[in-house]
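One structure is given below, encoded as structure tokens.
All protein chains of the complex are present and in place, except for one that has been dropped.
What follows is chain A.
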Amino acid sequence: MQTSVEDPRVLEFDVRTDEMLVNMGPQHPSTHGVLRLVLRTDGEVVSEVTPHIGYLHRCAEKIGENLAVRQWIPYTDRMDYLAAMNMNLGWSLAVEKLHGYAPPERGRHLRVIIAELGRIASHLVGMGAYGLDLGSFSPFLYAFREREKILDLFEQACGARLTYSYLTPGGATADLPAGWTTRCLKMLDEFEPILPEYHTLLTSNAIFVKRTCKVGVLTADRAISYGVSGPVLRGSGVDFDLRRDGEPCYTQMYAGYDFQVIVERAGSYPATTGAPPPPPEAVLGDSWHRFYVRMLEVVQSISLVRQAIALYEAEEGLDHGQPFKLGAKLPVGETYLETEAPRGQMGFYLVSLGQPNPWRARARSSSFCNLSVIGEIGRGCLIADIPAIVGSLDIVMGEIDR
């Protein structure tokens, strides 16, 4: 018997649904914080995604106007709380750019060690939580096991495990304690050989590949138009990394270091030991590529930390940079500086009229721009793909809402 969807006698076809609005969040576990997505759905297909943000808004920029520049450092911790070290660094460099100050060499290498360890810790959460979003619990435990060791190192350096306030305008609050670099190298030596396990768990896992390939494809020109940055931008094939392409006062931090920007060039990524090649199903700019870029960046950062420790230890003298005086007046002027945080380009804009407090302290959030593409790449996919897309953007709401 020939049947059609219009035939009312066929019960199976009579389950077509009306358009429905589905609220995802703000307490949904896969939205990485208090993000609310309103999905306009027709059955399983999402025709429109509307993000609602601001649940964590505390107007950090207003607070920044009422504090001396060094007092704002703890507030930058609480923006991207998974990469607080990199937030400290971004604001410190912006303040130093205003002063025309460059930290001593030992302080420069110390910052590279800390910033790249922060990147590894942040990408580990991104990777573990992404597995969790897709229903795989084990990678999360593996990732947190390793992250814990990095947090232990951070605790030994500054006393805090999440909100460090360690890097500060002028340098760092303290030098690394005795024996720290040895423990750090030991941690890296243990960590690097188990990275292939992570690739087995997720990167080349058949279910993971099916859930992420061709899901949420973001083309390079749309990525640029939406101002996305970091692994999301490079996952779309745009060869841009501020550590190489940024302003001189940021790139000089990485002067003399040997590293490559992790991006697909002519169909292949920079060779990385232990990483499986992209599966044939993956297309550039999909969720899988965003995830893959993060995984390769972890290997890149391990190498950078090793180089930095060698340079740090070779440096003679103990001067790692003295923090600026707390209530000192700022020079008149204004600066804007973007740094490559784990989630993308974190920009700080500082306008000073010569008081100790900035007249305007602005934080340009990378997650804010990265999330704004969800309306475009989430359209037309299935409801179950939405967590896969949000997870691949690796957002932190504390940074979006500021």
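Couple of notes before you dig in:
One rule holds in what follows: a residue touches a chain if its C-beta (ideal position, glycine included) is under 8 Å from a C-beta of that chain, and two chains touch if they have at least 3 such contacts; residues count from 1.
FYI, contacts and distances are computed from a predicted model.
A single chain of the complex does not appear, and UniProt lists its protein name as "NADH-quinone oxidoreductase subunit C", one of "NADH-quinone oxidoreductase subunit C", "Branched-chain amino acid ABC transporter permease", "Nucleoside-binding protein" or "Dimethylamine monooxygenase subunit DmmA family protein". Checked against the hidden chain, the listed residues A:M24, A:V238 or A:L304 yield one contact partner: A:V238.
The residue touching the chain not shown here, chosen from A:F144, A:F191, A:F259 or A:Y336, is A:Y336. Note that of A:V45, A:L67, A:I224 or A:L284, the residue touching the chain absent from this view is A:I224.
Within chain A, the residues in touch with the undisplayed chain are 53-54, 57, 59, 61-62, 97-98, 100, 222, 224-227, 238, 240, 242, 245-247, 332-336, 338, 345, 347, 349, 351, 353-355, 359-360, 362, 364, 368-369, 372, 376, 401-402.
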